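My questions will all concern the structure given below.
Apart from one protein chain that is not included, each protein chain of the complex appears where it belongs.
We just call them A, B and C in the order they show up, numbering each chain from 1.
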Amino acid sequence: MALDVNAIRNDFPILSRVLPNGHPLVYFDNAATSQKPKCVIDAMTQYYEQYNSNAHRANHTLADEATQALESARNKISSYFGTNPENMIYTSGATEAINLVAYGWARYNLQKGDVIVITEMEHHADIVPWQELSKEKGVEVRYVPINTESFTLDMEAFDVALDGAKLVCVVHTSNVLGIRNPVEEIILKSHAVGSRVLLDCAQGAPHERISFDNMDADFIAISAHKMAGPTGIGCLLVKSDVMDKMGPFMTGGSMIRRVTTDGSTFQEGHAMFETGTPRIAEAIGWGAAVDWLSNFDMKEVHAHVHNLAHFASQEMSKINGIRIFGDPSRSDSSGAVSFLHDSIQSQDLAILLDEGGFAVRTGHHCAQPLMDALGVPSTNRASFWIYNTEEEVESFVKHLRYICDRFS
Amino acid sequence: MALDVNAIRNDFPILSRVLPNGHPLVYFDNAATSQKPKCVIDAMTQYYEQYNSNAHRANHTLADEATQALESARNKISSYFGTNPENMIYTSGATEAINLVAYGWARYNLQKGDVIVITEMEHHADIVPWQELSKEKGVEVRYVPINTESFTLDMEAFDVALDGAKLVCVVHTSNVLGIRNPVEEIILKSHAVGSRVLLDCAQGAPHERISFDNMDADFIAISAHKMAGPTGIGCLLVKSDVMDKMGPFMTGGSMIRRVTTDGSTFQEGHAMFETGTPRIAEAIGWGAAVDWLSNFDMKEVHAHVHNLAHFASQEMSKINGIRIFGDPSRSDSSGAVSFLHDSIQSQDLAILLDEGGFAVRTGHHCAQPLMDALGVPSTNRASFWIYNTEEEVESFVKHLRYICDRFS
Amino acid sequence: MTSRLWPEHLDPVIAEFQDCFDSMERYELLFEYSAKHPSPLPPEEWTDENQVHGCQSRAHIECSLDSSGRFLMRGGADAQIVQGLMSVTAMAVNGMKPERVSSMSPEYADAMGIRNSLTPSRANGFLNMFERVRSEAEKMV
Partner (left out) sequence: MTSRLWPEHLDPVIAEFQDCFDSMERYELLFEYSAKHPSPLPPEEWTDENQVHGCQSRAHIECSLDSSGRFLMRGGADAQIVQGLMSVTAMAVNGMKPERVSSMSPEYADAMGIRNSLTPSRANGFLNMFERVRSEAEKMV
């Protein structure tokens, strides 16, 4: 059964927005953040209007309702990701999740000379924490290059880089190229040499049903806001035996067992890594988002988004001067289509597209090493999601063609 | 002009809540988290329904609107706290703010043997990060005791502890006792010996207009959710010359200037400490909260809340078996009234109060060293805020008396 | 053949709770029952091992078989409401065959009108306690 995209669109209040320039919004900036269905917004409003309260140690009704909602969100979200609540640590997003691996696991488990393998395709969030750890601890960071013809990871170079690796950090799906990496192969090979694996699924989670226990990665980082959830929340999924080897990162209330002036003992498991007042509204919103997403078969969502991206890239390639980065013809490629015009500078192009109501992202997309590998300072990127339509893509291509004709 | 508490109550949808047990909600758990006025909830809804987009590098209208709203929130909030946007770093709350001082300042600036002075009255968020730093760096943590008669800080002991201090961390207002510490004196004395000062204003900010530049503290930690704002956001205020001496904490997108496989350079100022997708909706909500709070004179708010607390404690003291911790007769004391009954266990008491619709907090309030000093494992705590009324306090005292009569 | 949901000797206890006018009266009764615990576990014997997790307050349970092979649940809590629930539970299960305990359900709390006057996490606390007793009994079968 195909997705009923029109019905889906009705769930999103923002999609009927008309921009100040009179054009209806065409939102193609989904890789930056997705829009939110009404049920997600409503779930948060309902929390604030009906049972807002600090959670835990719940000795009054509101606190109890808030605690229940928070824990029920944890159950929903972890089960959506194919794992147990015990394996999920709430963070503020994928960035904090990766920093948590750096501070809470790597800092305690890696020594000078240990090797961390990352790729040229990583988002800064999966590069800078490792560079910083390298400065602090003397670990070695190796970058697996990409093949700039196929835009895929150079797996031969990966095999070589793996020698002596203790941690492999790979983006599941590139936010720039839309390329999905062969994460299954990467996990198998990394484990074979005794390395742990962190997958950055910030882009993967909105496009594929992440099944943590089945995938067998050691860590998975996810942001809610890219998958219909609110800003300010995300999670790190961690295998139990790996979590047992983690030490405290941020400390304070909730994560403790007993605090005295002589020292403190900590909670075990995910509770050790969640301190301070929880992101209650955000967790509830994200829970509503996975409930909403559960209405759909993610394979169909992927097929829909992939078809839009593939169709868009095919039509865009026909426009003189347009160059595509990535390979949207690959069936596992996601909804991100990066492109440049050979004479219209990317910022100018973005402004001219915006003039037609088309929201695309422009810049280095927090992936400067990838830009360096591609030999460009930035790209324009149209990225599609569940509520985008073929008609939107058609009008986008038409407007793009018009701009290219007129401004080059 | 006195506060129009009835008009204020109308701004809060939750205050008309009737609990499942049929009793109208009487919310006395404000020190844990405050309720949110409709304008705050609406500001976030409007963001999600009208202009949700990732901020920065804003090359399309939505991104531009979101960026403007985010920056305008930063301007509002920093100016509400009497300082410049440059001196404010968004965090997920006071807990993260204090951890940021530990990781981003103390880790770079303190050495083995340096002294950090904290107090017995601190929240765990202002204890455990220093204990952890002490383990990592060999700094010494000294605890200033409280006088268990007056419930105030032992300032003579403080003077002694100050010797050799490099950082003094003090809670502005105790979440358990309601006691406001002599922070002005503490700042002067600490600076006189060349020590930096961190004030934990999680409880101070909802009760007093914090004027960062005037107060002259080096760091101030604040949570939005205790001052009419949403969950998941807070800030650290930092003096410029101190910020210049800070190094990176969490790393990733946004906080960088240039990332290459050879290494990275970072943004300067507050931007170095804010990485990943911003808490956009949360910032906008908090901005709306300070707009709302700006309608009132915080001196009047304090007077109102203080009067309720003072009145409540006087009436409660008349009940046989009730003991108050703190001194709500002090005019600078805030809205928190901690108490215990000498035979009804605190959990039982909380449940019986909840049975009447009264939401109070019960437990160690993330202040176990203080509980140890008081010689109790937990307290019940009623904490008042701007929308609470004398009638609510009266009915609370009546119900408490009824419980004490019947159950002891 | 349907078996009873709780042992016959609990009937008068349940009736007493059902006769309560309101939840305050029920809580008062729980306070009374907390003092009548047939097999209390004194605080000296509270250990990490016998602690029941997921309760708001401290709760500890020790289960054993008496000389005649009958189930004995000893329990202690610092809150009287919890202690009262334990007390009633002990009255229910003490002296039963462990098989019987292991297949018991917590319906008596519903019948007492207790469970739906508990907020969800307090109800969970009670269920955790009950589940602890049930699973200890299972191990003895």
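Just so we're on the same page, a contact is a pair of C-beta atoms (placed from the backbone, for glycine too) under 8 Å apart; a residue touches a chain by one contact, two chains touch by 3 or more.
Treat the numbers as computed from the prediction; the structure is a model and nothing was measured.
S.K.: Taking the complete complex into account, tell me which visible chains touch the one left out.
M.R.: Looking at the complete complex, the unshown chain comes into contact with A, B.
S.K.: Which listed residue (A:Ala202, A:Ala217, A:Met243 or A:Leu352) would be found touching the missing chain in the intact complex?
M.R.: Touching the chain that is not displayed is residue A:Leu352.
S.K.: One chain is left out of this view; which of B:Thr67, B:Thr231 or B:Thr362 touches it in the full complex?
M.R.: Once the missing chain is taken into account, the touching residue is B:Thr67.
S.K.: Tell me which residue among B:Arg57, B:Lys239, B:His270 or B:His399 touches the hidden chain in the full complex.
M.R.: Per the contact definition at the top, the residue touching the missing chain is B:Arg57.
S.K.: Kindly note down the residues of chain B that lie in touch with the hidden chain.
M.R.: Missing-chain contacts on chain B: residues 57-61, 64-65, 67-68.
S.K.: Pick out the residues on chain A that sit against the missing chain.
M.R.: On the side of chain A, residues 21, 344-345, 347-348, 351-352, 354-355, 406-407 touch the unshown chain.
Everything below uses one rule, namely that only the chains that are shown with their structure count from here on.
S.K.: Could you put a whole-Å number on the gap between the CA centroids of chain A and chain C?
M.R.: One centre to the other, that is 47 Å.
S.K.: What whole-number Å value describes the gap between the mean CA coordinates of chain A and chain B?
M.R.: Centres of chain A and chain B (C-alpha means) sit 31 Å apart.
S.K.: Scan chain C for residues touching two or more other chains and write them down.
M.R.: Residue numbers touching two or more other chains: 56, 119, 122.
S.K.: Counting only residues that touch at least 2 other chains, which ones in chain B make the list?
M.R.: Within chain B, residues 21, 347, 351, 354 contact more than one other chain.
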